[in-house]
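Here the complex is missing a single protein chain, while all its other protein chains stay put.
Chains here go by letter, A and B, matching the order in which they are written, and residues are numbered from 1 within each.
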Amino acid sequence: MIKYELIKVVKSPIFIILLLFFVALNGLIIFDHKNERENLPVLQNIVEQYGTKIDDEALAGMKKEIDHEMVWVNELNPKSGKQYQFPYEFIKGHEAFLYQHLTDRELNRLFNLNLFTQYYETAKSVDDIYSELDATEFARQQIKKYGLSGEAEETVLNQANLLEKRLQQLVKNGEHRHFFYLGSVYEMHSLLFKKLGRAIAFEGMILVVLITALLTNYEFEHRTFFVAFTSKRGRNLLWDKLAASVIANVCAVMLLIAATLIIYFSVYDYSNLLFVPISSYFNSETPFPYISWWNLSFLQYVCLFVGCLLLSQLLYMLLTFSLSIWLKNSYLVFFTFALFAGVSLWLPSVVSLNSNFILIMHVNPFYLIMNPHVWFMGNNIFTMFPYFEAVTIAAWAVIFILLGFFSMYKFKRQPLN
Amino acid sequence: MLIVDHVSKYYGNFIALENVHLQFDNGIYGLLAPNGAGKTTLMKMLVTLIFPTKGEIRYNGENIIHLGSKYRELLGYLPQQFGYYKHYTPAKYLLYLSALKGISKHEAKEKIPELLKLVGLEDVMHKKMRKFSGGMIQRVGIAQALLNDPKILILDEPTAGLDPTERARFRKLLTQLANNRIIILSTHIVSDVESIANEIIMIKDKTILYKKPIRELCQLLSGRIYETAADFQDAEIFRKRFATISEKQENGQMIFRFVSDEQPNENWKSVEPTLEDVFLHVYGEGALA
Partner (left out) sequence: MRVFLYELRKLFNWKVLLLILFISFLFYKLFLSFYFENFPNGRPAKDEFMITKEMINKYGHEMDEKEFQHFKNWYKQKKDEANAYLKSQQDAEKLGITTYEQFRQLDLTNKQYADFHEKVVFVDQADVFWELQAFENIIEQYESKGRDIESYTDEDQQERVKQIMANNDVNSVFPYLVYENYNELTRFWTVLIIISVVMVTCRVHITDRLNNAISLQYTTKTGRNLFSLKLLAALAATALITTVQIVIFWFFYLGNGTQAFFPLSINSFYNFYYFWFDFTFEGYIITTVIAIYIVAIVAALFSVFFSRIAQNYITLIGSLVPIVVLLSYCTLKYLVGELFAILHPLMLTIGTFLVLIAISTIFIIYRMKQEKLVDLI
């Protein structure tokens, strides 16, 4: 039976068209601002030479390389008569000179050296920065920004304590002391996990709602329900449809994710960086760096990210399944689903900010996908719980499964005409 | 006068109808053919839903495609399956269709109660159609076909879903209407047309086989229909030995009918052919299924 249901999906070319459209859209996101990221290979060279771990040896080596290159820099403008230690000092005093007298190759070499130095300096300062990091202070600022108070404030501060402990452990592990693309310059983490993550989540949502609604409503919209639901399988046919939905949706979403990631990783080279901890200081884009609740490598984080994306899509499938049973019309299902999403995103903004209820309101499957770049991390005060993602998915899976059973129960007792 | 002039309809390589030539004057025409023979294709061409690949259909000498809305203005059509809005009442639904048919609101408001009375739906005129039975919906369909007092009335399986009394009433209605218009109804139920049709059109192998009055059709088999009774236990032997066209039970015995050029033996007695015999003879036993 499931096979026949799947054929209905495969035979609708619209899903393939949509999939291609979404992949193209993600391609645009990936290529957007690619020019600003053309110096990424500088890091690749560093990593190839010194490894990803920052240690004294690597720092000494880098300093030596800078010193060596500075000899060349200092010869660029014999008239200046000064000896510069670092390329940025030279650049600062020679803005006009650079573009008038240097060839493109020289310029490129100079800027790459400058960037190299930036990696060096940042690496050198990592320990100092982390010794001053204060998770509680970060939480306080955020609490002030969003105006939390009372019970909610207390809870968040408790969680900040937990984060503080994790921070200490992180420092002990040396997770922060790893080279990675400079987050403050390139914002690669945001590009991959926030922009693309969010895009995939919404695109997947559209695919999932349409595929699930197609299958569940098929007999109603093609007026075949008298035949279909009076066969031996009867109304339990809907369970087959759900099973087929799972298969079709997992395939569609995985295709979308896979195609997007393949484009991403072929444009931006991560081959040497797969095992760098995601909490590396270099990955940070804001003054308060990303801190994952566990010691996760980039690769592990990507896997968890994909898993979480996929599971959230299955939640949408379950909701669509129940909506379809009640509404029996794909148009209504689609827009009612949109309504659910909107309400889920809006409700947290009307709840009072002084009780834990505000935090509970954020445990919803639509808020979940708004900030995929801080999944499994303590960087958002509303989701500052190690198992926030797991709890959200599990809780709503239970709710939606119960809703599904209830809908089926009602459906079986419903007159069809 | 409606003339179907050597019309063929192809869908790519598939032949739906081949070289159909027909002429209709006022009166009732029964289009008799099993499902899939091309009945609906012919009807759809008559109502301009689809266009002939070859040939043309003319009304009073003019191609109906060129006549366009002038032709459709004269048309009443009841499709096999037709759309209605569940949340509309029959009155509102007919009002909507009268707008499509270009009937003035004033005229429509007079006509609609009359028509609904004619099909026996006056009591539910203002009830939503959501809960209507198949037969009631079908009667709404008949009413809408008559809205514009059509000169050409085309009915595709009009009696589907009607009970025997409703059928009888419907047949009576058609005979009343037939004076000054062309009525073409397709059916595979012989009794629907047997008593009322002026002519029967039979389609076979994608083209017209016969277009004759019932009497003439029956004459084709005149003297060739035989009937006999047999016990149940002999039935199987009969079926094997003779090409029976129909069988029915009567007084605990089986009555067999079949076509033969000569009387096989004295137990078989010659009977008058009926339209059903012709139908069954032409299309074989499966046709009535």
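FYI, a residue touches a chain if its C-beta (ideal position, glycine included) is under 8 Å from a C-beta of that chain, and two chains touch if they have at least 3 such contacts.
Computed from a predicted model, the values in this text were never measured in an experiment.
The omitted chain makes contact with just one of the residues A:F275, A:F335 or A:F357: A:F335.
From the set A:L76, A:L157 or A:I206, the residue in touch with the chain omitted from the display is A:I206, counting the whole complex. Here the missing chain is touched by one residue of A:F21, A:F226, A:F275 or A:F357, and it is A:F21.
Residue-level contact of subunit A with the missing chain is found at 12, 14-15, 17-18, 21, 25, 206, 210, 213-214, 217, 221-222, 329-332, 334-336, 338-339, 342-343, 345-346, 349. For subunit B, the residues touching the absent chain in the complete assembly are 44, 47-51, 68-69, 72-73, 75, 77, 79, 81-85, 96-97, 99-102, 105, 144, 148.
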